[in-house]
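Of the protein chains in this complex, one is absent; all others appear in place.
Right, chain A next:
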Amino acid sequence: MTTGDVTVLAQKGTAVIELAGVTKAYPGGVTAVRSVDLAVEYGELVAIVGPSGSGKSTMLHLIGTLDRPTHGSVRIDGHDVATLTDRQLSALRAGRIGFVFQQFHLAPGRTAIANVADGLLYSGVRRKEREWRAEAALVRVGLGDRLTHRPHQLSGGERQRVAIARAVAGDPAVLLADEPTGNLDSVSGAGVVELLRELNEAGTTVLVITHDHEIAGSLPRQVPMRDGQVV
């Protein structure tokens, strides 16, 4: 993590996410994202909001370095994605990006600690250290009393908290949440948004992707999207 911390210091005050003229076209003529410019500063809490088909999932993939743009440049934490190999992108994701998905993607049959510790598997942290940090992350998201529960023993809101703990256990530069409340009732959803807000106040850059204007409206900054463009 030390090299990462150096980066944070070097990049402080500049953007953690920098999209310039980004276009993503799929074979077959579908253009999901068209000439998007976007800058997110360190420490921001941003909502990308738009209806389905507006290109927000593609934005998530591009920002999360899971996909590369057809045109334009994507810089994450100071790294130009276009110049990085697949291995280097993997390392970037392992160290600097945390993901939270609508479907949680927790391993069934494995404890909350094991699920969260898996998030650190690819950053070269030893097992004991992983488990110790997983426990700390679970305490941080308010699941200190659910450490050894398995996903099927947890409520939807608790499952999403486990997923959030997994995303922040590695202390990423940016947390990407893709419809984090999409599978939750409104009370659990509000709780999850509140948690994201707390994490942001503690210093994590959080980018929420949602179709829900109410949730987006409760966040400090909104980036509305429609038909692949920021409007």
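Here, contacts are C-beta pairs under 8 Å (C-beta built on N, C-alpha and C of every residue); 3 or more make two chains touch, one makes a residue touch a chain; residues count from 1.
In the analysis below, contacts and distances are computed from a predicted model.
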item: Protein name (UniProt record) of the chain left out of view, among "Carbon monoxide dehydrogenase", "Lactate utilization protein C", "ABC transporter permease" or "Molybdopterin-dependent oxidoreductase"; value: "ABC transporter permease"
item: Candidate in contact with the missing chain, chosen from A:Gly95, A:Gly157 or A:Gly228; value: A:Gly95
item: Hidden-chain contact residue, picked from the options A:Thr14, A:Gln103 or A:Ser186; value: A:Gln103
item: Absent-chain contact - pick from A:Ala25, A:Leu66, A:Leu147 or A:Ala190; value: A:Leu66
item: Touching residues on chain A - with respect to the absent chain; value: 3, 6-7, 57, 61, 64, 66-67, 78-79, 84, 86-95, 97, 99, 101, 103, 105, 107-110, 118-119, 121-127, 166
